[in-house]
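Worksheet: one structure, shown below.
Take a look at chain A:
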Amino acid sequence: MTDIRQRLGLDAGAPPLVALHGIDKVFPGVIANKNVSLEVFPGEIHALLGENGAGKSTLMNVLTGIYQPEAGEIHVGGYARVFTAPQDAIAAGIGMVHQHFKLVKAFTVAENVHLGWADTPARIHRSVLEQRTADLSHKLGLAVDPGATVDDLSTGEQQRVEILRVLSRDAKVLILDEPTAVLTPAEAQELFVALRAFVARGNAVIFISHKLDEVLEIADRITILRQGRKVATEWAEACTERSLAQKMVGREIVLSDMRTRTEGVAGPGAPVLTLDGVTLKGRLTDVSLQLRAGEILGVAGVAGNGQRELCQVLTGLATPDKGRVLLDGDDIAPLGPRKVAALGVGHIPEDRLGSGLAPALSVTDNTVLREYRQPPVSRGPWYMPRAARALAEKIAAIAEVMVPDFAMPVRNLSGGNQQRLVARREMRIASRVLVAAYPSRGLDVGAINTMMRYFTELRDQGVAVVLVSEELEELLNLSDRIAVMFHGQIMGVVEGEQADIDEIGLMMGGQRGPQAEVAA
Partner candidate 1 sequence: MRLKLQRLHSAPPWKAFAARVLSVLLALAVTALMMAMAGIDPIDLAAQVLSATFGSSFGLEDLGLLFSPLLFTGLAVAVGLRIGAWNIGAEGQFNIGALCAAGIALFVPGPDWALLPAMIAAGALGGALWILVPTLARAYADVSELITTLLLNFVALLLVYYVATGPWLDPSGRALATTARLPVRLPEVWGIVHWGLPIALGLAVVLAVIFSVTRWGYEVRMAGSNAGSARYAGMPVRRHLIAVMLLSGALAGLGGVMEVAGTVGRLQGGISNNYGYLGIMVAVLARAAPLGVIASAFLMAVILNGGIVMQTQGLTTNTVLAMTGLILLFAAIGDELAHYRLRRLEGRN
Partner candidate 2 sequence: MNIRHLSRRGFLNMGAAAGAGLILPKTGLIRPARAQTALPPVAEADAKISFAYVGPTADEGWTWAHDQGRQAVEAAFPELTTTYVENLPYSADASRILRRMVGEGANMVFVNSNYGDFLYDVADRAPDVAFYECDGRTTLPNMGTYYVQHWYPSYIAGVAAGLMSETGKLGYVASFPVPSVYSGTNAFLMGARTVKPDATLQAIVINSWFDPQAAAQAGTALIDNGADVLFGIMDEAAYLQVAEARGVKAVMWNTDIRRYGPEAYISSIVVDFGAWYVEQVRRRLAGEWTPTEDILPLGQGVDRDAWGQSVPTEVAAQADAVREQMLGGWTPFVGEMKDNTGTIRVPAGHTMTERELYEWNWSIEGVTGVDG
């Protein structure tokens, strides 16, 4: 790594754009960062790779002035700096795009770009702001519609607005936290083009991710964190997915076809759940699908093409305007989520903290959410806190989640642990069907593997599993069949074994493929 400046075509004495030296950051009971050092040079895309809880976000929050480190120094352009607030970091040319966008949804793109910006004209006029935004958009190579309201934009477009907002403040270092998690493959490619153009102008990008393939594709160098410590910084071309995965988790991970059943387990059986011509006020159009016992049905598609509504219809959260939802032959469409769950339909929701959990409530309260109505947690109208606690402990043990205090808010658990608890909670009630929406979103390789193991386990027990995902590889590894959604319709259903990525990609873009057979 001694030839780093040379490889980037820089002068021998050129200082890094930003450098972190020996950063320590401690939260009560947790060491988030320990002696982490990192140098980012002009012209490079530097990936920060690590499992959930490895300390990636914490490190970046230190760099952007949100946290103050207990030890260590931040250098910008060769000079030591102390950031006491995010504004300091922005002024120093460091901008961050968070996983959760910080946009005002009711405002237009132009208004969001100009919000809280010293360069905003004192007298604001709609057309002036939009013209300025259009100019910026053109200059920075990020196509946005200045007059559009943010709420109407897709997540990919919102991300572009967020990036534009950060870059407009003359950021020289752009930090992106899991930027592709919300993007379609095409959108991700567009983003990569824009990022390369950005660093070509002598800037740098820090790219936080846990997706091995895209890190290898986009990054010049990769820094791997594990348990708050830096494991290594490598040139991307010197790495493979396998070597990176090994460094991330400290053990070898095998990505493989998980379709094969173990000896003595039957393949897909009789139909369990059937959607028959389901239509939902402009979000779903004439969706027909059949789920069989003991199969995993993958649902592919760019996010926002009806997957959310499909899950809602499957779990009773939404009542279709037209069509039937048949569970073992009975129409469950009008029953509502509680009764549908009671019939054996589990649901790992897309948005853990928004709907799967109440973040401020205790681990116990959240873990018993599916069984609080039954003994032993409930006796008549009474809720038994001790029985609830016991059940929560049991579920946490199965989920292999260490919970220091069951009375603490569930938001204090890491994302992976939250997801494990939710998954195990749902698996307990999913005697017929499990609907899992983006179960691996935001999780690290180890946690994803656990999740996938859960699904095959259920499948082998004869449960029908619906797996909605944006990770094609994950779908291809696991699904017996893959349905592709576009604009609220099923474009086609392909057999998992014969699935072809290109074909699925075409269907995701709106081309029709082979149709699912629907039992009347």
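If you want to know what made the cut, all candidates are chains of the complex that A comes from, given by their letters.
Just so it is clear, contacts are C-beta pairs under 8 Å (C-beta built on N, C-alpha and C of every residue); 3 or more make two chains touch, one makes a residue touch a chain; residues count from 1.
Because the structure is a prediction, the values reported are computed rather than measured.
Evaluated over the candidates 1 or 2, chain A touches in this complex the candidate numbered 1. Here chain A touches candidate 1 in the complex through residues 26-28, 68, 70-71, 316-317, 336-341, 347, 349, 351, 354-361, 365-366, 369-370, 372-373, 378, 381-385, 408-409, 411-412, going by the rule given at the top.
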